[in-house]
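The complex appears here without one of its protein chains, the remainder shown in place.
Which chain is which? They are A, B, C, D, E, F and G, in the order written, and residues in each are numbered from 1.
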Amino acid sequence: MPAKMQLTKGNEALAMGAIAGGCDCFFGYPITPQNEVPEVLSYEMPKRGRVFVQAESEVASINMVYGAAAAGKRAMTSSSSPGVSLMMEGLSYIACAELPCLIVNVMRGGPGLGSITPSQGDYFQACKGGGHGDYHSIVLAPWNVQEMYEFPALAFELADRYRCPAMILADGVLGAMMEPAIIADNAPPPTVPEKTWATNGRNGRAHKNVVNSLVIDPYGLRDHNLKLQAKYKKMQCETRWDTRDVDDAEILVVAYGISARLALSGCKLARKEGVKAGLLRPITLYPFPTEPIAECAANKKRVLVVELSAGQMVEDVRLAINGRVPVDFYGEMGGVIPSPVEICRKIVEAAQ
Amino acid sequence: MPAKMQLTKGNEALAMGAIAGGCDCFFGYPITPQNEVPEVLSYEMPKRGRVFVQAESEVASINMVYGAAAAGKRAMTSSSSPGVSLMMEGLSYIACAELPCLIVNVMRGGPGLGSITPSQGDYFQACKGGGHGDYHSIVLAPWNVQEMYEFPALAFELADRYRCPAMILADGVLGAMMEPAIIADNAPPPTVPEKTWATNGRNGRAHKNVVNSLVIDPYGLRDHNLKLQAKYKKMQCETRWDTRDVDDAEILVVAYGISARLALSGCKLARKEGVKAGLLRPITLYPFPTEPIAECAANKKRVLVVELSAGQMVEDVRLAINGRVPVDFYGEMGGVIPSPVEICRKIVEAAQ
Amino acid sequence: MTTAMNQQDGTNRTPDTEQLVDLKCVFERPQALSDKPFHYCPGCSHGTYHRLIAEMIDEFGLLDRTVGICPVGCAVFAYEYFEVDMIEASHGRAPAVATGVKRSLPDRFVFTYQGDGDLASIGMGEIIHAAARGERITVFFVNNGIFGMTGGQMAPTSLLGQKTTTSVDGRDPRTTGHPIKVCELLSSLEGVAYLARVPLTSPKNINTCRKYMRKAIRAQTEDVGLGLVEVLSPCPVQWGMKPGDALHYIDETVVKAFPPGEFVDKLESPIKT
Amino acid sequence: MTTAMNQQDGTNRTPDTEQLVDLKCVFERPQALSDKPFHYCPGCSHGTYHRLIAEMIDEFGLLDRTVGICPVGCAVFAYEYFEVDMIEASHGRAPAVATGVKRSLPDRFVFTYQGDGDLASIGMGEIIHAAARGERITVFFVNNGIFGMTGGQMAPTSLLGQKTTTSVDGRDPRTTGHPIKVCELLSSLEGVAYLARVPLTSPKNINTCRKYMRKAIRAQTEDVGLGLVEVLSPCPVQWGMKPGDALHYIDETVVKAFPPGEFVDKLESPIKT
Amino acid sequence: MLEQTILAGFGGQGVLMMGKLLAQSAMEEGISATWLPSYGPEMRGGTANCIVVISDDEIGSPVSESYDAVVAMNQPSLEKFESKVRPGGTMLINKSIVPIKASRDDVEVYYVAANDIAEHECGSTQAANVVMLGALQSVRQKLKSHSIEKAIAYVFASKGQSVIDSNLKAFAAGMTSLHQNATAC
Amino acid sequence: MLEQTILAGFGGQGVLMMGKLLAQSAMEEGISATWLPSYGPEMRGGTANCIVVISDDEIGSPVSESYDAVVAMNQPSLEKFESKVRPGGTMLINKSIVPIKASRDDVEVYYVAANDIAEHECGSTQAANVVMLGALQSVRQKLKSHSIEKAIAYVFASKGQSVIDSNLKAFAAGMTSLHQNATAC
Amino acid sequence: MDLCQIHVDRCKGCELCVEFCPKHALEMSEGRNAAGYHPAVLAHPDLCNGCALCAEMCPETGIEIYRRQKRARQDATDQG
Partner (left out) sequence: MDLCQIHVDRCKGCELCVEFCPKHALEMSEGRNAAGYHPAVLAHPDLCNGCALCAEMCPETGIEIYRRQKRARQDATDQG
């Protein structure tokens, strides 16, 4: 069946997007609000001769991903905030061992057990390093169901290109909502670059391959870290962002994912009230669109950052702007979704 | 035996400091380079009728701490980078449930399995949120064996005062090195404020106590988060830092823990070479000395941040300075300890 | 037309005083159970097991010195239902949390309440080690063969062939293995003092459950070791069955995979109950 | 005076060619073992077990299609010693990593190599679940009753009374429980195809170990289920014993707590070996 | 055009399906739509609701502070969402099972005996949600009725023609219910 | 005064103890000291070394780029640390087991037959480390010899007077070893 | 007063009490309670002997059982 427009739930789109993106193996443990992801994949994957394993825990999930990624496969897991926290050791290993893979976090209200309502409280964890040591994942933030469908393929591609973990940072709203989206039920699997480093059995190879994150000599580990850092620098060219109505704006709103949608409505309302507001939406949270934000903000009166958190991405926006333009923050926590009206109010306030 | 000067290993000082700080229960799983902490406590705690349990894992350790802290006890665990990563879910729970406790991270080279050499690559994890959701721990960074001994008591006191987790962020050098330090072998246990909220059995109490991090209603969870944020604001008054030779300095070096010692030597060397350099050492990494750094940096030519990482605390320094003074960074990773000579070189470069 | 029948909540617990003269309440809510209505689905045995635990707390006079640990699972709100101090653990870690409490306060009665996802999937490490250490805790384990709370996914205890949202064609041993039998598994661990399994399917079985629970509690109060009672429990909603049918299904099918009975009993002087 | 005796490294493996005529090498390094000298302590059986695994890879002709998973523990560098593809797992998670590999590449031979801290402490959840799922993997499990790498702390397998750096007065069952017997524990899980325990203490026992290993490998290659061979191994350094004494200690004392033998054998047509 | 609607009721009353039909209809017309469910933390009973936004422009927020229309299939939903209707907006109440009246006087309120109509005119209370959808359509008309009928046919396709037919009938019954018997106040 | 020293050898040669004695002596004199060990990732053999810094000022870094003195108890240590001596610094080599010579000509090198002296003059090769400490003291003299003797008495207190005595003897033997037989070059 | 008191608003209509009542004294009602469930009712109070099997099976602890006392005010003995 060719790709066609279908009313689709975000989580289901993500699952089908993973399949379209050539995901070979899924390992995961149920957790709300992303349960449709493993549920869909539990029958769609075996149907296609691919691997689905319900792991005993998130710790096991991430380590199964590590194994399958080491074996050269496109492997992924999906979870939500507390479950992702349990993956931090494994993620740090994966990053250090330079294995491409995909981790999906459909964020929910935290901290702790929190609630199952949507939130964006895990930005720091995703972008700064929830695990130990200096590492990064490529972090993609979809804002609609179409991107929920498209980003797994993009994530796998970038992960393979840079041999690093990629993360899709969504939230409970994006996971649960339905929207029309163009979905291919049977896309041909993408061509994947050959992974000569994979530990998939020598099969005639002259040397053995080793996947490892242990470098006991400090200078060796330093060099390995420098290599990782050089890679992160190189990755900067993958920075993605999107804008709406920024050219003539006096107020620049910066928001990602679901917040960006709320903010978009807020900007529209603000324009109705006579305040010119525009939206910059980071699509990659890592690499972060530092330059684009700095440039875009340069001629603005103020910048307003909107997040479903106490203020996390706002730090990266401040670092980007480095004091040149005042940066305000508006956030809601715990699963409360701020209304566009409230965002509009903040924009209007900022403009005064 | 009264307190007296003893040549003491950092990890042992930390263990004895925990005892002096009234630690009732220790739960931990071995990991280099902090093994002396559980080893010392495994015999010193039972001797005093206190609890020592070698947990089956770090996940179990942090949850045992959660239980003992809920029961109203001064509870702690100690680990090193990969082990601490495994505690991220539990830590987020503890922060949300507002339980006072102590987590020690004697950092080692990362990411991944990395090495057992010293490092400061877990600043982001400790200070920004390695776990999910918006939460903070009080983070203390000792720089000598004396502080390794004194900070557990301080950490417990602050944790009790704010009902939050406290973390001691040390590193492999501080854990392994010996220095003269004033250690009391049998300090009287400190008086601990009564914990009326503790789940320690009703014992005549009219109401039951509940320790929880689940707030299923978004507005409830929002309010709980606002309460936490208000607490974090209130905590700012606990900010601690230290300076050396900053008044006349043209270059301000900012560094914590072992880096601060390296930097201190570097500053001294730089002064010998005619460059006036001074050191500001954050002692609390959270709350971060934002104001003090901003003030101290105001009349400086440049700021140099030194870390055993790819650059983590430097972001908080940049946020503090907000573009007013240029901020440079010098870091080493993987367990390589930069020599004071190298730091001096960077200072001299910055001065030019 | 459908409409509400009785708007007043469970406040009519005390019958008219005139009638008290010759009527005595012989079955009522235990003291240790709060007034809060359960949030469980119709016919779910979580409520039944809660009541039994509350009865035991009353019977052993433990109200004032109990600390209970709730799981993450449908019973996540269990802290609302017991009138004792309660702690909400993270998913699967209740035995570690209980260890923390019990070691801190050895004279308190500490129990965990755990589902099969909680105990037998993510929390396997913690229950095994608590059992191996012989922690003096009592574990009330609800085996309903499924992840109830998250929408009916396969559990390690799901039966072969069982249809769940992650095994829509039925559990296949080739890819998902065989059900884990927790009592059998734990029985090799020397720290375990009492282990039993019982279906919560009839008044008779419920009474057997009480007997087992008493022993599992005494395993703690008499300082023998860890006590655990596994109840075979229905999840009518996720099984897609009516409550009554779910109970019959347990009695006819589930017990074949999970034979009821006592597996370990190290109590020195068993009291006849 | 002490001085170096032989500066050249293991390069003199081929004897003079003249002598080759009537001398044949009957015991040499297996092909699957690299030339790299082990980093283990004198008398540590990790090296012995490595050699046996390499022998098996040679014997079964698996060099070209094996993926091995190293533990975190003294054998953390095991990837340097085998001439097959190797993955370094995080502490305790080797069975999960192996699951990821085996499910991806069902025709490869996948083994984990794990210590008792790795497998029986932090990794308990992963080994139980891999066994319950019946993963087609082979587990080489080294039980030396202690955490070697981190400096001799108590393991879940330490004997009662054993002195370690975290039980300086000897392991006390009241606070630390009893040793966990992994073979006994796993034997109730239906996904397990082969389970055996053997001390690596004599040429005879080493040969028994070979027999067991063959079966544990066949459990995988013949698609029956998970195979595991537990070796009782010395840690002379952390036990504070001379290597020879450590072996005697195993034969006299350790085997009492950990009886050797085969615990599960579901191979259909056992080949006489 | 921007139309924001809340549909709420007991679990099992089909309110999520009702919303899905609305969103599907919008898609049929080639305009934007979002559907966002909200339910308790567990599978266990309680109320369910969903928010549907349709627009001929790109939809930013899938939620709002106030709504153009609220459909309350039971009493708790009425109590919870009555305040969410924007002044001048519309409220539909399933009078078959809601014994009370709305208290707002700045909104249009319609009472629809959805269960009764479904039972008596379509032979199954199951279709009460589609009856209500018909009623909603009759008073808000943001989409073509034909699109909704196509959506019904599409969504129930797997259940067979008879289910489609009875739902089409329910929709039609709902469409006319308020014309015959309007009780706006 | 700032004196930075590396002490290195096989595990078991007591180099960590040697460093500890130095640091303890500094503490006895009321001046600052740091002792930092370094060893392989495992407990398994290999080399051990420690860095001792003593100073009458607050000590910043416990490590340095180059050192005032390096003590090599075995050949790998000589090879590894020879380059770490600062020009003009001092190097002591345990000639009992190191068959080779140092190659630097910008540092003072002393060869001490520490094992032999320990064996022949103190009756135990165990004390080779303290012999070496004596030799170090004889050529660097940053601390009072009396402080080191006090440190020896303190550190070995738990092992009894005879151990203390033999170590004091070893220290004395080390102190004089280079005067009798100096081989600086 | 009836021996079997069903708390209407606790009832979730699971029917277990009805199924396990040996005397067939209980029935499910047609009406709904506040939570929307059809609650059980003691349709035949005369059949009920206070055996409490319904209460034992009720997952909601929604049933209280009373028994006639031989003598009033003698709370300690329960031989009803």
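Worth pointing out:
The rule we apply is simple: a contact is a pair of C-beta atoms (placed from the backbone, for glycine too) under 8 Å apart; a residue touches a chain by one contact, two chains touch by 3 or more.
Quantities reported herein were computed from a predicted structural model and do not represent experimental measurements.
The hidden chain makes contact, of the residues D:43, D:100 or D:199, with D:43. For chain D, the residues in touch with the chain missing from this view are 2-10, 12-13, 15-16, 19, 21-29, 33, 37-38, 40-48, 50-51, 202-203, 206, 236, 242-244, 247.
In this section, only the chains that are shown with their structure count from here on.
Mean C-alpha positions place chain C and chain D at a centre distance of 39 Å.
Annotation: 24 Å between the Cα-based centres of chain C and chain G.
In chain C, the residues that reach two or more other chains under the touch definition are 2-4, 40-42, 44, 76, 88, 90, 121-122, 124-125, 129, 133, 149, 151, 156, 175-176. Shown for chain G are the residues in touch with two or more other chains, namely 12, 32, 37.
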